[in-house]
Structures are given as C-alpha cells and as structure tokens.
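Missing here: one protein chain of the complex. Every other protein chain is in place.
== chain A ==
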Amino acid sequence: EELPYRPALTQTPKLEGLVTASTFVVDQPRCFFDKYNNADIWLVVALDKAASTFNNTAAPGTPETAFQNFPDTVSAYMTLNATVANYPCSRPARDITVLRVGSETSCAGDKSRPTCNGPLPGPGPYRVKFLALQGSEPVAETPWSAPITLRTAKPPSKIPMTDRGHSAGMIAITTILSILFAILLAGLVAMLVFWGSDSCGSSSTFSKPESVTVRRYNTHHVYDQPAARL
C-alpha cells in the first residue's frame, strides 16, 4: 500500500545542520504507519538514479542492502529500523522529531552491522523512502522523496578576497600628511637657504631680550623729550 506521505527534509525548526557533507535530516513519519502494529519500518536510502530500480522484496541486513557495500556494489541500503511505537502520533510540543541520516560513525566500516546508519560517502543526490515490512512481506511504503544533494566543501583558497581595498580614511590620511610634510620640508629648505641674508619682514626682527633693548629705549626717550617740551 502506498502512503500519502512523502519523506522530506525537516522544515521546522530551522536546523543549521540540515544538510552537511555527509548527513541530512528528515522528518519522522508520524501518524502514517498507525495501522501496522506488527511491522518493522525501515528507511531506504538510494542513489537518485537507482531509486526506480529498487525492489521492495529486498531483505534488510543482507549484503544486497548493507550500508558498507554502498555505493560500490549496492545502490540502495536499508537502515534505521523502527516500529510504530517509535513514531507515535501524538507529537510532544517541545521535542524535535527528526531522523538524522548518517549519524552513526562507529559502525561505518563494520561489516557485521549491515543496517548501520553510517555517514553518506558522497554528495549524492540521494532519495529516501520508508518501507514497512511484516516479516519479510512489504505491507506499506511511502513514495520516494525529492532528490537530496549534500554539501561539497571548497578549499580555503577559493575564499573570495573581494573585500580588500583601501578605505577613504586611509587615503585621506596619506595624502594630507604627505602634503603637510612636503610643506615643512620646503620651509626648512627655505630657512637654510636664507640663513645668511636678511629675512623678509625685517621690520619685525625681534631681538634677544638682553642686549639691544636698553639702547633702543634710550633713543626713544631722547627723541620724545624735546617734542613734549615744545
């Protein structure tokens, strides 16, 4: 019997690790297998191109459906054995009801665990479906999911370095300081060149405080006195 539920990647809550390089997360098929109390519900993971050729009579736990042989000799494997008790219809509000495909790393190479939920070996694309077996009879299944493609990591050398550049502040600092420094150097050169000669503005030459002032005062005083008397 084909159930009306199509397995899909989990939409709520939003998960950062929904799809990684070797795992992905699908919703649990709650409320759909209620009628099949005695059945084992398996998750079938297949390569996209092999999904249509999968035979429902395949038995789980055999080399033909072993995870360890995927994808070399086997194009679909069966994992995540569960019963209706694992997928009760009442969904507790706070719990997250998902299945993470690819989370068991300890049995990934262990041939004695053919139903291992091991990390997926490549980016895919993959399709999944749920299959309920009573004994070895398939009694219910879901349609295949949409193709799921995993992430591929790029090397760090591919990081785009487009945000490098010079900010306006740095350019302003450089130009203004260069101009100021150039003016100061020009001033220094002018100073040294005109060292010997009288500088411009000689009317405002100021003297050292000690030597000349007294004499000037005297001259001024002598000048003024006759004028005042007259």
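Following the convention adopted for this analysis, a residue touches a chain if its C-beta (ideal position, glycine included) is under 8 Å from a C-beta of that chain, and two chains touch if they have at least 3 such contacts; residues count from 1.
As a convention for this text, contacts and distances are computed from a predicted model.
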{"item": "Record-based protein name (UniProt) of the chain missing from this complex, from \"Auxin-responsive protein\", \"Proteasome subunit beta\", \"Tetraspanin\" or \"AP complex subunit sigma\"", "value": "\"Tetraspanin\""}
{"item": "Sole residue of A:Q11, A:S90 or A:S167 that reaches the chain not shown, by the stated touch rule", "value": "A:S167"}
{"item": "Residue, one of A:A8, A:C31, A:C89 or A:L180, that touches the chain absent here", "value": "A:L180"}
{"item": "Residues from chain A at the interface with the omitted partner, ascending", "value": "13-18, 20-23, 25, 96, 98, 100, 102-103, 105, 119, 151, 153-156, 158-167, 169-170, 173-174, 176-178, 180-181, 183-185, 187-188, 191, 194, 199, 201, 203-209, 212, 216, 220"}
